[in-house]
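The complex appears here minus one protein chain, its other protein chains still in place.
Coming up: chain A.
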Amino acid sequence: MKAFGLPLIAGVMAAGLAPAAAQNLSIGLKSEATSMDPQFHQLSTNIQVSKNIFEALTTQDALQMVTPGLAESWEAVDDTTWRFKLRQGVKFHDGSDFTARDVIYSFCRVPLVENSPSAYTIFTGGIADMAAEDDHTLTITTTATNPLLPVDLWSLAILSANALGADDQVTYGPDGTCEGMGDVPQAPAFNDPAVAVGTGPYILDRYNRGSEVVVTRFDGYWGGTPQWEQVTMRPITSDGPRVAALLAGDVDMIESPPIQDIPRIEQDGFTIVDALSNRVIYLHMLQQEDAPGIGGTDGENPLLDARVRQAISMSINREAITERIMGGYAQAAGELLPPPMFGTSERPVEAYDPERARELLAEAGYPDGFSITLGTPNDRYINDEQVAQAVAQMLAQIGISVSVDASTASQFFSRRNALEFPVYLAGWGASSGDMSSPLKSLVATYDETLGMGPTNAGRYSNPEMDELLMTAMATIDDEARDQMLQDAQTLVLDDYGIIPLHYEQTVWAMKPDLTYEPRVDQYTLAAEVKSAAE
């Protein structure tokens, strides 16, 4: 009953506001936000909704370049101290002024959020102290050198200290030892628009789990009057119905239409925009003595031999995959992050050369190849299972017989983390937009206590690379860090420690009278959707 009722009400309202109807925007999203609390769950589906309501000290543009947000400017005073100049004249949705107290309160609240499935404390854990010099000047001290602090800050939403019931004086203490916090509201409280108060261009109107999030224009926005009177974001998780909703005019825009339907959508006169994302799809190979799922090698693990890994890389025709399987909506990858992002070296894509690959296999002592299992999720990345099958096909051409083991994402990831796959296909999106992210997660030597290599289920280990990466991560100078990250990546790729396949392209489809600057981070930000007429 509810499902039928809501579109009807929306329809009646749209009819009643006929002249203003063009001022409304509705978007079909692939997945739903799990909470309206911007500090609860670090998840792109939550972030892209909350960014309309809340802002941070810094922002990232469509290419993930850091630009000023609620902080007008900042400088590194020394290796661990930063000074931020906050923007003047910024109002919260409830009319109160934005000051340094709100920033301190917001950062203080992060460790106090309970039951977070993926906490924001990774961004606040390194903050030793915060002090307000005046209402609009703030110094932040970090425990260690952190050149990425301005990048990290874009993830930390600024809440209204007043709306959440803070005392007049909020004093920072690390790891939840702040004073003057009052009674801190937890995530469910944010379903109430009176609590979910930010400085963003849109005000939360209502959040109906499972059906829609509605936001309305904030006329007092510091950045000028937002374009839309009202924006409705509807989760439509199945691909088919989402495309159908766009074609039928139920929504004005959708994210991630399935690649195979794009020609059809274009044919119907809709606009398609796409951008290279920061997500690389890669093959990782288990590089330790004991490896399951390999046959025909007398119990040896052929993947320990760099020549075998190189042969695998050379046998893959990446252009064919991007053209045939991805329909042109992907780009063959030579690195772990698409250039010209930070730390990339414009390394060329591995040339397709099956003859040389066969020779390399023979040199390594496997002239007749071997058999191996290739693990892949079948519902996580764009056409993931199809790509894995194509890879299997190409490896078969050089004598490696592959059985593809495809499973649903949750099953795949737990099996992958238990090292059940000798080779697996997965993807990595660098949320920080720089090379340290894939290197640290995918190829740094696995070390639970240091937090290094958490997703390195190939157990690749290269001490030289580890050292270079550690040094890079503690270097403030951008140019030097860029070079170190490039060198570290080159070490890994020359050693074929991991094999990049392609960069996914993110696609949006919308009515022809809309435009959207496609974002590298794959977020669908309603506030950035513009009318094409302007």
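What we mean here is this: a residue touches a chain if its C-beta (ideal position, glycine included) is under 8 Å from a C-beta of that chain, and two chains touch if they have at least 3 such contacts; residues count from 1.
Here is the rule we go by: contacts and distances are computed from a predicted model.
**Student:** For the complex's missing chain, which UniProt name, "Fe-S cluster assembly ATPase SufC", "Carbon-phosphorus lyase complex subunit PhnI", "Glycine oxidase" or "ABC transporter permease"?
**Tutor:** "ABC transporter permease"
**Student:** Taking the full complex into account, find the residue in A:Q393, A:S441, A:S461 or A:T515 that is in contact with the omitted chain.
**Tutor:** In the full complex, the listed residue that touches the missing chain is A:Q393.
**Student:** Can you work out which residue in A:D37, A:D102, A:D261 or A:D434 touches the chain that's missing from view?
**Tutor:** A:D261
**Student:** Can you work out which residue in A:I254, A:A275, A:A406 or A:V520 touches the chain that's missing from view?
**Tutor:** Only one listed residue reaches the unshown chain, and that is A:A406.
**Student:** Taking the entire complex into account, which one of A:N378, A:T445 or A:T515 touches the absent chain?
**Tutor:** A:N378
**Student:** Hey, which chain A residues sit against the chain that's not shown?
**Tutor:** The list for chain A reads 239-240, 243-244, 258, 260-261, 263-264, 320-321, 324-325, 378, 385-386, 389-390, 392-393, 396-397, 401-408.
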